[in-house]
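Input: one structure, supplied below.
The complex appears here without one of its protein chains, the remainder shown in place.
Let's turn to subunit A:
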Amino acid sequence: MTLAPPLPASGAAAVRRPRRLRAVWLLGGLLVLVGLMALSVAVGSRDVGLDDILAALGGSSDTLDRAAVTKRIPRTFLAVLVGAALGLAGAVMQGVTRNPLADPGILGVNMGASLAVITGIAWFGLTAPASFVWAAIAGAALSAVFVYAVGSLGRGGATPLKLALAGTATSAAFASFITAVVLPRNDIAGGVRSWQIGGVGGASMDTITLVLPFLAVGLLVCLASARGLNSLALGDDVAAGLGERVALTRGAAAVGAVLLCGAATAVAGPIGFVGLVVPHLCRLLVGVDHRWLLPFSAVTGAALLTAADVLGRVVARPSEIDVGIITALVGAPFFIHVVRRQKVRAL
């Protein structure tokens, strides 16, 4: 430090350089999302001409074609919201657990939310969608705590693979339990099954306004924890040395993620793998700074789920494939790729 002459300008330039590129990526992501939303309104299992699409957007639903398009609008918004929630929740969970395998599906959080909803339907007479949301959030929170506790048992604490194993095992157990509840009950089986695979097809503006407050709070809590997650990423000791209250930061971010997962699952069922794939992809593009990674994960998650939903409507015309199946087809090989990389090290 005594040898080199002071060159503050070069240091400052080196600090500022990467930021512009990240802003470009974020803007590009938003543009892609808007394009996909337009596509989602225009494309479906029924072919509709452009003039009918425009008429439907203007509020007309006189013809069958226009009515079909009108139904695509809430569906598009729901796909965007649920995708953003899952992408963001995945990024936050990976940050909170410092675990590259963390994902609302893999950690069993979404399945916990489903189990709570189905238990509520089967035994507690839940029918109102509003009560689904509360049940789903409670289920998501309980399973998150349970999986983290199981994954932390034994030597070395909550390592990536132990957490993934605990989550997958819990998910499998919950799934069988759900089957056991639903199977003998014909009255609820049909509706529950399509909800359980994960779909946004049944969306209405009512369901959207129902979950919007929960998603908004979850989003704010998650985005506010970005700087704290940046500190946690350096290890608990360094984070504490940087003045972070480690347990509080981790807890708050986890609450935000659970709100997002619970609300998303309540309206769209347990959609897997979005929360896993999206943050990894985003890290490649904008790096590991959570202040950029979190908003970018939300935008990319929304784009991915919208694209998956459009794809599901097109590939099996005239019927549709639920978006949860499409994300699983894309996400499962990706999960294997992440696990098989030479080092599954803590983030």
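To be clear about the criterion, a contact is a pair of C-beta atoms (placed from the backbone, for glycine too) under 8 Å apart; a residue touches a chain by one contact, two chains touch by 3 or more; residues count from 1.
To be clear about the criterion, contacts and distances are computed from a predicted model.
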Have a look at "ABC transporter ATP-binding protein", "NADH-quinone oxidoreductase subunit I", "Acetyl-CoA C-acetyltransferase" or "Actinorhodin polyketide synthase" and point out the UniProt protein name belonging to the hidden chain.
"ABC transporter ATP-binding protein"
Given A:40, A:143 or A:230, the residue that touches the chain left out of view is A:230
Subunit A positions in touch with the non-displayed chain are 1-4, 6-8, 10-12, 14-18, 98, 224, 227, 230-231, 233-235, 237-238, 240-245, 283, 287-289, 345-347
